[in-house]
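Shown here: the complex without one of its protein chains, the others still in place.
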Amino acid sequence: MDWQVIINGLLLGGLYGLAAIGFSLIWGVMNIVDLAQGAYLTLGAYITFWLFNLWGVDPFLTLPISALVLFGLGYLIESQIIKRVLRYGLVMMLVVTYGLNLLLQNAMLVAWSADYRSVTPAYSGAGLVIGGASIPYIRLALFIAALLLVGLLTFFLSRTRMGNAIRATSLNRLAASFVGVRTDFIYALTYGLAAATVGMAGSLISMVYTVSPSLGGTFMTKIFVVTVLGGFGSISGAVVGGLILGVTEALTASYVAPGLMNAVSFIMLVLILIFRPQGLFGKQFYGVTN
Amino acid sequence: MMRRFVIYLMLVVVSAAFLLTGCGGKADQSAVDDKGEKVIKIGASLSFTGQMSREGTLTKQGYDLWQKTVNNAGGINVNGEKYKVEIIYKDDQSDAQRSAKLTEQLITEEKVNYLLGPYSSGISAATAAIAEKYNKLTIVPLANAPSLYENGYKNLFGVLPLATTYLNGVLDIAKTLDPNLKKVAIISPDALFSLSVAEGAKQYAETNGFEVVYYDKYPADAKDLSSMITKIKGAGAQILLGTGYLADGVLAVRNAKDLGYKPAIMAFTIATSIPDFRKSLGADAEGVMGGEWWTPNMQWQGDIFGSAGDYAQLFKKEFGEEPAYYSAAASVTGIILQKAIEKAGSLEVDAVRDTMRGLDIQTFWGPIRFNEKGVNVGTSGAAVSQIQNGQVVVIWPQELQQNKPIFPKP
Partner (left out) sequence: MDKTVTAARKRSPAGLIILVLAAIILALLPLVIQGYWIRVITSLFMYAAMAEALNLVVGYAGYAAFGNGVFFGIGAYMTAILMTHYKWGFFPASAISGLTAMLIAFILGWPVLRLRGHYFAIATIGINMAVMEIVTYVGITGGGKGISLPLYPGDIVKQGMFFYYSMFILMLVSIAITAWIVHGRLGYGLRAIKTQPDAAEVMGIDTTLYKVYAWSISALITGIAGSLNAYWLTFLEPIYVFDIMISVEVFVMVLLGGPGTILGPILGAFFLKLLSELVWSQFTLIHMGVLGLIIVVISLFLPAGLMGLLRQAGRWRRTAPQSLGNR
């Protein structure tokens, strides 16, 4: 039975990790704590829900659509709003992203009501059993999809011209602009990319959890913990952080008390900030790939 | 620079003062409306937005149906004079602080003497305290956490039996289905209503020869219950009772399916009574049981809506769907107020309250009688219903049974 607990934790942790990447990326590159990520996640989940519900599109096939819509939205928001507020410093950034979050969340509430929705494809619920532990196919698929996305993003950032430009900008915006990087464009691109990533995470999450406008809010707090655990700006850090959080929660729920599941993760957050603010593996104030 | 600021501040303060004084004093409680009819104003602060918007809307439908029925019949009869009913709604956004403010607004600005309750126990606790101070009557249709009635408030009356008995019926029917069903698991989100139900169910299970193999609470916003279900599966529980709200039930069913956990009986507090549950789970909802404080096929009879069946028909005509017990409880709340006022022959709060204490009437909801704490003891316990082929079917108690229970849960 112990294996089952660990597996539950890992499968959940993969989603946490994927959800946190966008947040971590924005923090690392743009030095912004983006509180609107929760709303993007919810939006991604709704896109999958509607495509599945109205036209029967397979949830996994909605991923690129989610990514595209969210990328567009992210790009637009960065170039129209974030860019203008950037120079007023972090207090203003916290508030403006939170304001965006409220605005988007409320818009979804008005448009789609507070009803709970779920995406239930035909293959949900089936699974394989290994050594007494059951692994649902859908969760396994989510986990693999999450890892694939992480791999893709890492490849993009480390092997492509644009990815290099993003990393250069994250190290030093001024210097990057001297060598010809259009940093304004890079910022918008990064923000769009981050929104797309968290949107895809939302799409995947919609397959196992109920979707409602408040979905993102719950995940936002997990995203904080994961990012701080893994060190901001580090993609592989976010994944490992997610897995650690998932397993910790599962172990707490099984062996301490389910009621303390959240408390443990927040206490972990505060302690790590105090004792190891660069994260468990991260290098402080440093770029994107670990 | 400073001067301009000071002028500005002065303007703000003065205009605020004007604004406020201008907002004082409005119509009297038994005002006369524009058609020259006498009107009783009743206040209701409900959750139309926020977490509990769904339940809030169902409650409003019940109030509205009562209001319409009473007014069509001429109104409430106070010593031969007919008064029309006007319910003033406010949206508390599922927030207790806001509800408190709105309740005070209803009392002091709208001058209402009677308040029909908000949806949840938590919010009711906040508004009841204010109504008590102003000596206004509060009748709550859907708040039944025991702690609410332990404050000694004299102006608070509740329609539902206490939450603690909610899932007892499920255990009763379990005994008749298979005497070997012994192991029970109870899970509850950490919230007032849910914990009350869970504690009641645990106690009832233990005194009735069941073995509670798992009992724990989880954070109210939990998004994953896999770990709990894993433990429950390991403990071999045959009966799973969940006392959460809609999202909790959906989550538990999905997690159980993912982990291959198949209890013989799965029952939730809020599952069968709200259609969203069936909609979002589809085939997985088959065989899930739930508690119902009221169902349309109950045999109760009253003079305003007729029988429970008549009420259901009327409701369906008005809103196009079967009434959930939320709406029925809301309608009966109105009836209670109406009967108490008519019997007291007065609109004075003290007279109406004293009449309520001794009230003993028959309604489509069942008999209504309050104990000294203000809890309705006319009916006790909840029926059990089950989802069969996508429909909600009453399976317990025996005399209300519409269909044989599906057992074990597929």
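To keep things simple, chains are lettered A and B as they appear, and every chain counts its residues starting from 1.
As a working rule, a residue touches a chain if its C-beta (ideal position, glycine included) is under 8 Å from a C-beta of that chain, and two chains touch if they have at least 3 such contacts.
Worth saying up front: this structure is predicted, and the values here are computed from it rather than measured.
Only one of B:Ala44, B:Leu58 or B:Ala126 touches the absent chain when the whole complex is considered: B:Ala126. The residue touching the chain not shown here, chosen from B:Thr57, B:Gln105, B:Gln313 or B:Gln388, is B:Gln105.
Listed residues A:Ile6, A:Leu68 or A:Val85: the one in touch with the omitted chain is A:Val85.
Across the interface with the omitted chain, subunit A contributes residues 27, 31, 33, 81, 84-85, 87-92, 94-96, 98-107, 109-110, 221, 224-225, 228, 232, 257, 259-260, 262-263, 266-267, 269-270, 273-274, 277.
Think of the hidden chain as still there; on subunit B it touches residues 1-6, 8-10, 12-14, 16-17, 19-21, 23-24, 48-49, 91, 93, 95-97, 100-101, 104-105, 107-109, 122, 125-126, 129, 132-134, 145, 147, 151, 189-192, 194-196, 217, 219-220.
Here, only the chains that are shown with their structure count from here on.
A separation of 37 Å divides the Cα centre of subunit A from that of subunit B. Partner subunit B is touched in their complex by these residues of subunit A: 1, 4-5, 8-9, 12, 109, 113-118, 120, 124-125, 127, 129, 134, 136, 138-139, 208-210, 212, 214, 218-219, 249-250, 253-254, 257-259, 261-262.
Those residues of subunit B that touch subunit A in the shared complex are 49-51, 53-54, 187, 190, 216-219, 221-228, 230-231, 234, 246-247, 250-251, 254, 257-260, 276, 280-282, 284.
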